[in-house]
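Complex shown without one protein chain; remaining protein chains in place.
Chain naming follows the written order as A and B, and within any one chain the residues start at number 1.
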Amino acid sequence: MDIQGAMGIIEGILFISGEPVNIDEIAKVLGISNEQVMECVKQLQNYYDKPYHGLTISKVGESLRLTTKPNIFPYIEAIFKPKIKSQLSKAALETLAIIMFRQPITRNEIESIRGVNSEKAINTLQEKNLVFEIGRLDIPGRPILYGITEQCMDYFGLESIEDIIIDK
Amino acid sequence: MDIQGAMGIIEGILFISGEPVNIDEIAKVLGISNEQVMECVKQLQNYYDKPYHGLTISKVGESLRLTTKPNIFPYIEAIFKPKIKSQLSKAALETLAIIMFRQPITRNEIESIRGVNSEKAINTLQEKNLVFEIGRLDIPGRPILYGITEQCMDYFGLESIEDIIIDK
Partner (left out) sequence: MTLNIKIDAFEGPFDLLFHLIEKNQIDIYDIPISDLTEQYLSVIEEISENELDLASEFLVMAATLLSIKSKLLLPSNQNQEAQSELAAMEDDDPRDDLVNKLLEYKKFKEISLALKAKEEEQKLIFKKPPEDLSYVWAADFSISKISLEDLKSSFISVMNKKKPEEKISKITKDSMPLSRKVIEVYKILKRLKSQVRFSKLFSYDASKVEIIMTFLAILELIKMNKILATQEKQFGEIVLTCREA
């Protein structure tokens, strides 16, 4: 498989999927290594960086996704009137921040860091599929352990959770 | 609006839409003429023609659309087919089970049990002659009532509907 052909296929796969696609899966279908996939992505991204392209490829967690560039947002808005995406409350963001860096973590531990009841915030995050029950702790009461989902990385556009600390 | 910026926006709009977008609409949002839109498309197409791109723009009637190139289809199939196939059969199996044990039943009722749109699944089952329209419910909208066909009963060796008892 030559690299140019692989680039086109990767572009097509991401286009069809809409949702982020796992790098392993792409590598498997193309019969190349993950590193080769990333090399293709890097080259595609070089093209996308040109001003005459409105798309961009990004890595979220262990997946790749094709999205529009932020700068064309006003035009997208003008033609499609996208639904206003509901944003997370302060409570939900705080709770998510804790789960992200302390996972797996119980509700009790979250509440002792925040100092307030966090049941509602956790429920909201679960409904939005940003956190999930990883398992249960083997102590009396068998409390639920929470962790973040793959979709959470997509939601915030994070390649890894360290991005959040580095960007600060 | 410079032409490069317009190209990026057109690309983004076609990408998001997934369906053909009317040229007039694009021209209006960008504040340029239809001819200028087509000039942008021509230039974008020059780039897409390169082997390292898997997408292509085409004009259908008075609209434009972005699709994958036909030559990458085998890879699309290889990566998405297993997923879609198993989803499809799971949906069909669930829907058939519900119709079998709850007939006569409307699509609404099926969907409230499954929690997802079930139109495609019902269509598939009808095409396979496993379920059919028994009649209609005498309420506003007169929704269709579904039941399993004789063929389906034969297949599973059921003498009559009464044989079907769920031992829960």
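As a convention for this text, a contact is a pair of C-beta atoms (placed from the backbone, for glycine too) under 8 Å apart; a residue touches a chain by one contact, two chains touch by 3 or more.
As the structure is a prediction and not an experimental result, all values here were calculated from the model.
S.K.: One chain is left out of this view; which of B:K42, B:K59 or B:K128 touches it in the full complex?
M.R.: Final answer for the missing-chain contact: B:K128.
S.K.: In terms of residues, what is the contact footprint of the unshown chain on subunit B?
M.R.: 12, 15-16, 18, 76-77, 80-81, 84-85, 87-89, 92-94, 96-98, 100-101, 113-115, 120, 124, 127-128, 130, 152, 155-158, 166, 168
S.K.: Provide the residue numbers of subunit A that touch the chain removed from this figure.
M.R.: On the side of subunit A, residues 15-19, 56, 65-70, 73, 76, 82, 85, 87-88, 90-91, 93-94, 96-98, 100-101, 113-117, 155-158, 164-165, 167-168 touch the unshown chain.
Definition applied: only the chains that are shown with their structure count from here on.
S.K.: Going by the contact rule at the top, pick out the subunit A residues touching subunit B in the complex.
M.R.: Those residues of subunit A that touch subunit B are 3-5, 7-13, 15-17, 21, 25-26, 29-30, 43-44, 47, 50-55, 66, 68-69, 71-72, 75-76, 78-80.
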